[in-house]
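Left out: one protein chain. Kept in place: all the others.
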Amino acid sequence: MADSAADMMAKVRAKRPLVHHITNYVTVNDCANVCICAGGSPVMTDEALDIPEMVALASAVVLNIGTLSERTLESMAVAGREANRNGVPVVLDPVGVGATSYRTAAARKLMETVEVSVIKGNGGEIGVLAGLGGKVRGVDSVSGSDDAGAAVSSLAERTGAVVAATGETDYVSDGKTLAILRNGSPMLEKVSGTGCMVSSVTGCYVGACGVSVPSVSAAVSVFNIASEKAVEGGKAFGPASFRTKLLDSLYGLSGEDVGESLKMETRRV
Amino acid sequence: MADSAADMMAKVRAKRPLVHHITNYVTVNDCANVCICAGGSPVMTDEALDIPEMVALASAVVLNIGTLSERTLESMAVAGREANRNGVPVVLDPVGVGATSYRTAAARKLMETVEVSVIKGNGGEIGVLAGLGGKVRGVDSVSGSDDAGAAVSSLAERTGAVVAATGETDYVSDGKTLAILRNGSPMLEKVSGTGCMVSSVTGCYVGACGVSVPSVSAAVSVFNIASEKAVEGGKAFGPASFRTKLLDSLYGLSGEDVGESLKMETRRV
Partner (left out) sequence: MADSAADMMAKVRAKRPLVHHITNYVTVNDCANVCICAGGSPVMTDEALDIPEMVALASAVVLNIGTLSERTLESMAVAGREANRNGVPVVLDPVGVGATSYRTAAARKLMETVEVSVIKGNGGEIGVLAGLGGKVRGVDSVSGSDDAGAAVSSLAERTGAVVAATGETDYVSDGKTLAILRNGSPMLEKVSGTGCMVSSVTGCYVGACGVSVPSVSAAVSVFNIASEKAVEGGKAFGPASFRTKLLDSLYGLSGEDVGESLKMETRRV
C-alpha cells in the first residue's frame, strides 16, 4: 500500500532533504523558513559557479521565476541541467506566467532545456501553460481554466511532469491520475508568497519521497492543513499573525492532524 | 466635497490596485505584505525586459533606491519612463540620499529622466533634495530642514510632484497646500523599512485615488493610525511583535478607526 500523506510527512522529517532554491528575493526568507518547518534543509545560491556542486548535494531543486532576471534565468538553466544529470528532481514555479510575454517565454525556455519533474502554479499560470485559458494579473491568478483538472492533466501529459494547480481547490495530476484537494484557508491569499512556500514544501516532499501524484499532493495538503490549524479558534486575526501561525503549525503538525483533516479524492483521468 | 481618508481607504480596498515595485532586497517582503494589507496587489520585477508589459498593467510604480545598483537604477529609469508613457503614477523613495554622493546623484538622475508623481522620504532626505538642510546617516534621518513644511513645499513647487517628508510629524505638499499629519508611534523607528512600507502604501493610494495631497496624506495617515492601534493597550512589547501587529492592524482598520483617530491639518503655503 502506498504511503499516506502522514507517512510522507514523517519521512520528510526523518530524511531532512536539502532543497536548493533559485527563487525570488521577495519571499525567499519565507521559503527558507517554510522548508525548515516542513522538515527540510534549505539552501539558496544563484551564482552559476557555485551551483553544480550545491545541486549535486541536494535532494531537490526549486526554480521560482518570481523576480527572474537574465542572469538568474541562466542560473536556473544551469541548476536544472545539473539536477537532471544527477537525477535530482526539479520543481518549477512559473510565477507570473501569462502576465508578461517575458515570463511566459522564460518558463517555456526552462521547460524545453530542463527536464522538469513538477510544475506548480496557481490556476491562471497553469491554464496559460496548458493553453486552456487562464488569466494572470501581476503574480495573481485572475481565473484558471474552466476545467482545472483538464488543465493539469493535459500539461502533465504533454510535459511528463507532475502538475499542480493551487487555488481554493487544488489539482494534481501526472496525466493518468488526478488528485483533487480541498484543504486550505482564505487567509492564504492575504500573505505574499504562500504559493512560493508550497513550491518549497513540494521540494521537500519530492526530495524525500520521490516524484508522484501522492507526494506532491501530500506537500500541498500538509501545507494547507497547517493553514487551517493556524486559524482554528480564531487564533490569527490578521495576515501577519496568520503567517507566523502558519509556519508554527506546519512545524507542529502531527500525523493524526493530517490523517483527520485531509480532504483528498483521486480519479483516473 | 473631497473624499476623506476613510473614503479613500475604502476605494483602495475596492479597486485592489496593482502596484509595481522596484525596491530594495532588505524590506521587499514587508513592502509586498503591507501592500496586500493596505488593499493593493504587489508585484516586483526589476528585469528591464519584463518591465514594460508589467508597468502597463500597473496602477502605480514605486521606485525605492535602498539597495540600488547600476543595473536596477537603469531598470528604474525604464520603469519610470514606461509609467510616464502609460499615465501610471510614479512614487520615488530616495532612501539614503545625502548619505553618499552616489545615492544623491542617482535620485537626481531619476528625477530628471522620469516625471515623478510623488517623492516620499524622511526629513533628512527631503531636506537634502530641497537644498534646505537635512542630514542622513546610512538610511536614517539625523535631522531635517529647520522648516520641514518649507522643504516639502519648495521641492514640490520645483519638481511638480507631491512631496511627503515623514518623521514624528509628517508633511505633505504640492507647493500650494501643506498637510501636517500627527499620527504615528515611536515604535515605527524600531523596525527596518517602515519608511519603505509607507511608500508602498502610497503607491496603493495614488494608484486607486489619483495623485493629490489628500491621497498621499491618507496613505501616510492610515499607515500611522495602524501603528497606533498596534501598540494600543500595550499589545506589542517589542519591535518584531509590533511589526506583526502593524500589518494586522492595517488590514483590519475600519473607516471609523480612521475617522476618529486622524490628526491632520491643512494650510495654504
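Note that the chains are named A and B in the order they appear, and that numbering of residues resets to 1 at the start of each chain.
The rule we apply is simple: a residue touches a chain if its C-beta (ideal position, glycine included) is under 8 Å from a C-beta of that chain, and two chains touch if they have at least 3 such contacts.
Just so you know, these numbers come straight off a predicted model, no measurement behind them.
When the omitted chain is restored, the residue from B:Asp7, B:Glu53, B:Glu115 or B:Asp140 that touches it is B:Asp140.
Here the missing chain is touched by one residue of B:Met9, B:Leu68 or B:Leu253, and it is B:Leu68. Of the candidate positions B:Ser75, B:Asn183 or B:Thr244, contact with the unshown chain belongs to B:Thr244.
The residue from A:Glu47, A:Glu112 or A:Glu260 that touches the chain not shown here is A:Glu47.
Listed for chain B, the residues touching the missing chain in the whole complex are 24-27, 29-30, 66-70, 96, 99-103, 137-140, 190-193, 237-241, 243-244. Take chain A: the residues that touch the chain left off the picture are 18, 20, 25, 28-29, 32-33, 35-37, 41-47, 49-50, 53-54, 57-58, 243-249, 251-252.
To be clear about the criterion, only the chains that are shown with their structure count from here on.
Annotation: 33 Å between the Cα-based centres of chain A and chain B.
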